[in-house]
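Here we show just some of the chains, and they stay where they sit in the whole.
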Amino acid sequence: GEPAKGEGKGGNEKAELEGSVVIDGSGTVYPFMAKMAENYMTNEQEGVSVEVSRAGTSAGFKKFLVKDGTDFNNASREIKDEEKTEAEKLGIEAHEMKVALDGLTFVVNKDNDWADDLTQQEIVDIFLAEKDKKKWSDVRSDFPDEPIKTYGPNENHGTYEFMFEKILEEKALPEKINLQQDYSTLVDLVSKDKNAIAFFGYGYYASNKDKVNAVNVDFGKGPVEPKVETIAEDGDYAPFTRPVFTYLNKGMAKEKPQVLDYAIYTMNNSQEVAKETGFAPLPDEDVKATVEALEGLK
Amino acid sequence: MKYVDAAQVQKKMGTRLLANKLAKNLFFLSTLFGLIVLVILIYRVVAQSIGWIDADFIFNKLSTDPEKAGIMGAILGTLWLMAVVAPVTMVLGVGTAIYLEEYAKKSRLQGFIQTNISNLAGVPSVVFGILGLTVFARALDLGSVVLAGGLTMALLVLPVVVVASQEAIRAVPQYLREASYGMGATKWQTIKNIVLPASLPGILTGVILALSRAIGETAPLVVIGIPALLIPLPDGVLDKFTILPVQVYYWTTDSALVAEYANLAAATIVILLIVLFAMNSVAILIRNKFQKRF
Amino acid sequence: MAVLTMTETKGKLAEEQEFSQAEKKIVYGTKDLNLWYGGDQALKNINLDIYENEVTAIIGPSGCGKSTYIKTLNRMVELIPVVRVSGEILYRERNILDRSYKVEDLRTNVGMVFQKPNPFPKSIYENVAYGPKIHGIRDKKILNEIVEKSLRGAAIWDEVKDRLNENAYGLSGGQQQRLCIARALAIEPDVILMDEPTSALDPISTLKVEELVQELKKDISIIIVTHNMQQAARISDRTAFFLNGEVVEYTNTNSIFSNPSDKRTEDYITGRFG
Amino acid sequence: MPESGTGLDVRGMIAKKRKSASIRTVVEKLVPRILFGIAAISVLTTIGILLTLLTETVIFFERVPFLDFFTGTKLKPLGEEAVFGVLPLLTGTLLSSAIAMVVAIPIGLMTAIFLSEYASEKLRRTLKPLLEILAGIPTIVYGFFAFTFVTPLLRSFIPGLEPTNILSPGIVMGIMIIPMVASLSEDAMSAVPNAMREGALALGATKLEVTLKVVVPAAISGIIASFVLGISRAIGETMIVAIASGSSKNFTFDVTQSMQTMTAYIVEVTGGEAAAGTTLYYSLYAVAMTLFVFTLVMNLVAQYISRKFREEY
């Protein structure tokens, strides 16, 4: 039938679609996309089956960049040159969709009553210092004379890459920083260690506000609290903000109406679902621009 | 002349008997240690899962909402995985065992294959994951489907079945073979009619143990990239799937986002352990029932 | 009572053989048979003719090569990989050691009963039907007849006829051994080889098997290995005494026991060793 | 021939069937070949693993010098100045395995002794399956057990212990391996003929003396083989360390620290953000190859030892 018009949230009068939408990729984006897919299947198109998996950004691209690959690939980073080259070779057009914003959040123990806010430089120093050499009192003299314990997600995660590339400007983290594969571990570690400081995506903080405190960051204009409002691309928390993406296979979108329909639905609902899953929503004009671009694919 | 002084011997006897007694208790405590850990481990998991295991949990599909989430997908995935692993390892394992025990006995070739199988048994499961990823998922272009995972797991547990079958075949007394040959039966007739039926219980035990190993393995499937996630219930070997331990892994990972996922993970572990206990009990039953038959 | 009958039989036999040699046909002819297990020679230059419708006993101390010899007669020794054989064994005038001789054919004609009863872990019926089945007889009615006939032939029919479908392992040792004989009879062999068939049995079962052997020899030839000299004396027509892989003496049973011609035979018979 | 009233002629029937039994001859020839084909699959699997690992490992070593990889104490897989030294992973692997064996060897051996020499048949029959359950628990369950139970427990004794460290997963891995060591050692000890035990008992030896001076020495190769196989298992174990030891690529010998093992690195990289074609991606294969060679050597050693043992009595 006639492909549905992307009316957004209340497209009840739309034609019924069927078939499947296959999504893989980043584990960071997964909670957002899984929620989205569930909403879509319950509220929008019951006949369509949306599969969401989480092989990881790169592994996801490997499934995306093959003949008859996945329809979408979630990514916590932009597509890399090697991947673009591969896409060109296969004649796959990867259409970039920014879906939400994530704010790199620094968290400390609930009992940490001193580090309510830190400057950007202090944070960089803390994470670049060799362990055992850095004490809280080295950061500011009125802080306690206790060693700082630094934690973070491992190289596996886009969050690490962001921290490493954008914030630490590729200065290598000391070897002794305690890296983890799982965010749950990080939350657990910080909640049990008074001298700990860790970083991860805003969503993980938002879900664990009862267990850890966030550090307000001073980018030069006074401390900024990480929250949905500030983590905008032009918000006060912008230096620590990064976008998360999903890449749409344009060929698939043209071939399968449900894929395009889902893409448009995703954009239209991105702001709401982002908030629910611990991301900051995109600004309205970004959503609009993306939706328009998608409409153009019909 | 007497060298052994009875009084002396008598005097030492007390110490020796005491040492024996102490050692016995120490050995017993060592044995208990493992069991105590087992009890603690199970207790913790069960305690955490209380209130989360019900019919909905078992029959629902996966959801991001912990109240609605269920493990039907992982259960079906586990069943489909077994549906691939069982026949494949059975055919490959028993075939290999027969070849080694009945045809290539004591040859160089047997030694080589035997060594190879022992080595294969020791290859870390992640490495099998890489093989599965490279060969089945990518080169054969199957993707992360039941068949790819099943074939990988089948190769992973193959040594278990081969070794168990070899033992079972070896346990068939030579005199039964001789009796059959003595009637003019050919080699294959003897194997088919006498050796295989007699070793079947041992073979089945091996297959069950191999299966229970397969459904408890996480690493290779994580490496292959098995999605644990929002996917339709699998209904064939070319569908994507997840299995129980992988589900446990992802739920625990995500418990930083939704704390209740940790309870779901515990509940899944309980289900997984129940399945494993059931399978092991069957294996033990078969083993005990048929142990002394000849 | 039983002893008397035995002695009678013997006396008759002795007379008979004197002149029967001429007309009795040779079933097995063994010519210069040598056999090695790897480097160890277990049989040395064996020359031995086995006659039709006789019971031939093979005696000798442990390790002398008795089992090896009768396993060579149906080429069962081949199952041991290190075995090497030279010489000839003629069965019904054809050399069975010849490569071209199909061992399955040979074993179809030559049955074997082992030291330890070794029924298959199947039902009594299936045990007996096994041979006919592997040789392609599938007809249920014919199989039934064969089973009954063979069990009767092995004098065990009455004891098992009501439980043919029970597992053979439920039988006593003596019954199992007779079942094994029935199993061998089912394919109507020409010769039956028996390797100490009664050594694991109690006296009564032993007696039954011994009587059975006497019965069977009307139709077929029997070669029996035994470590029990009294048994050899009781049931055999001819006896070969093996020692260290050689045949020390081979003649009719009466004379070997009453008047052994070799000192070693005498020593053995009188229990000087073994 | 036996003439029965029924006029059966089994020999005749058989003789007839035998003549037409050419299919049987073909089957007889075919079966071994088919079975050989099946048996060859296990060999093909090994070759497959080797080829898979080798092709990509070669590319890795075109980019990273062989020596740098094996002597490098720094593993920083990201960025412009990425360094690939395998030693941090190697120490992680060796330390965790060593700790595991410190737990598994004594307890496993004592368990084996108890089961084989002291326990009654009935007790053994109950205990052994229970221990086998321990071996059958999915390793992921052990991983969380190490992280959520053993580590906090240890931290109450060892204050300097990092929340993720190599000690706790090492211990839990040891617990997981106990049944393996126990069961293989017990097999070796049960294989010691009873006659030897009786010989010693008849001289007035106590059970302990029989065990330590006769049974264990007689079964020593089998016992050692079980240790080596245990080590090999520990080296290859993935999920426990992936969960409980963290992902720090620390080069240290301090077991209270977080470290990464080779296996955990493999899981991390395959599920991670490394794009195909990057050195990070190829490093996965180089590490896997190292791991493979490691366990292969261990297995060969174990086999060598246990083969020697078979010849003894």
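Worth a mention:
Letters are used for the chains, namely A, B, C and D, taken in the order the chains are written, and counting of residues starts over at 1 for each.
The rule is simple: contacts are C-beta pairs under 8 Å (C-beta built on N, C-alpha and C of every residue); 3 or more make two chains touch, one makes a residue touch a chain.
Everything numeric in this text was worked out from a predicted model, so none of it was measured.
Displayed chains are single representatives of each kind; full-complex composition is A x1, B x1, C x2, D x1.
One rule holds for everything that comes next: only the chains that are shown with their structure count from here on.
Here B-D and A-B are compared, and the pair linked by more C-beta contacts is B-D. The centroid of the Cα atoms in chain B and the matching centroid in chain D are 13 Å apart.
Centroids built from CA atoms put chain B at 38 Å from chain A. Within chain C, the positions touching two or more other chains are listed as 105, 108, 135, 187. Residue positions of chain B with contacts to 2 or more other chains are 186, 189, 225, 252.
Applying the touch definition to all chain combinations yields A-B, A-D, B-C, B-D, C-D. Of all residues in chain A, only 20, 24, 27, 30-31, 34-35, 37-38, 49-56, 59, 62-63, 66, 181-184, 186-187, 200, 203-204, 207-208, 277-278 touch chain B in the complex they form. Put simply, chain A touches chain D in their complex at residues 26-27, 55-59, 61-62, 76-77, 80, 82-83, 86, 154-158, 160-161, 164-165, 170, 172, 175-182, 185, 188-189, 192-193. Chain B meets chain C in the complex at residues 105-106, 173-186, 189, 193-194, 197-198, 293-294.
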